[in-house]
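Note sheet for the following structure.
A protein chain is absent from this complex, but the other protein chains hold their places.
On to chain A.
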Amino acid sequence: MAKTATRKTVAAAPSAERRAALAGQELSATGVRLAVLPPAERISLRAPEASVAALAKALGVTLPRKPKTSASKAGRTALWLGPDEWLIIDEAGKDPLADCAEVTALHSAVGISHRNIAISVTGPAAAAAVNSGCPQDLSLDAFPMGAASRTILGKVEIVLLRTAEDAFRVECWRSFSDYVFTFLSEATRDAAA
């Protein structure tokens, strides 16, 4: 009886207001611009080789098989993170978790929309700004447009996606977002100098 009552209260109460970390923060310097991107739907997808085709069909985006690549279609991006692991980001407001739920092939899809936040780094000195904390080779030969990789920035793990020749999307955990934004702000000043 008590259980039912509790459930009712929960259902009746308006859903809690979500406060995105660092929402709307921006920073501009010569050659680089930082911006915290609006919330997006994200899932962490793990699947064996046999399930990839069915999942790609349900999600409407190719799941790339080559290391350090990504595929994008209609506001949805699939980033290769490991041999059986992808990060799906949906910026069109549709829930990829619901699409995966219809797939009967073996897979694991975990919603991580609220775990991550994204920061865009754009401008001619964007690569220099990211490189101040990320040890990877970000030249266009080694890290072309569409390249994606899990890597590190300073002390924290990030997922880096090159969205254009002079634009990067930095995905980090929400709890690290303050550190990442501050780090990139300092890097931006250095890159601009």
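Keep in mind that, in the parts below, a contact is a pair of C-beta atoms (placed from the backbone, for glycine too) under 8 Å apart; a residue touches a chain by one contact, two chains touch by 3 or more; residues count from 1.
Everything that follows uses one rule, which is that contacts and distances are computed from a predicted model.
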Protein name (UniProt record) of the chain left out of view, among "histidine kinase", "Sarcosine oxidase subunit delta", "CidA/LrgA family protein" or "Anti-sigma factor antagonist": "Sarcosine oxidase subunit delta"
Contacting the left-out chain in the complete assembly, out of A:Ala21, A:Leu34, A:Leu81 or A:Ala191: A:Leu81
Touching the absent chain when the full complex is considered, from A:Lys94, A:Arg115, A:Arg150 or A:Arg189: A:Arg150
Where the unshown chain meets chain A, residue by residue: 67-68, 81-83, 85, 135-136, 149-152, 157
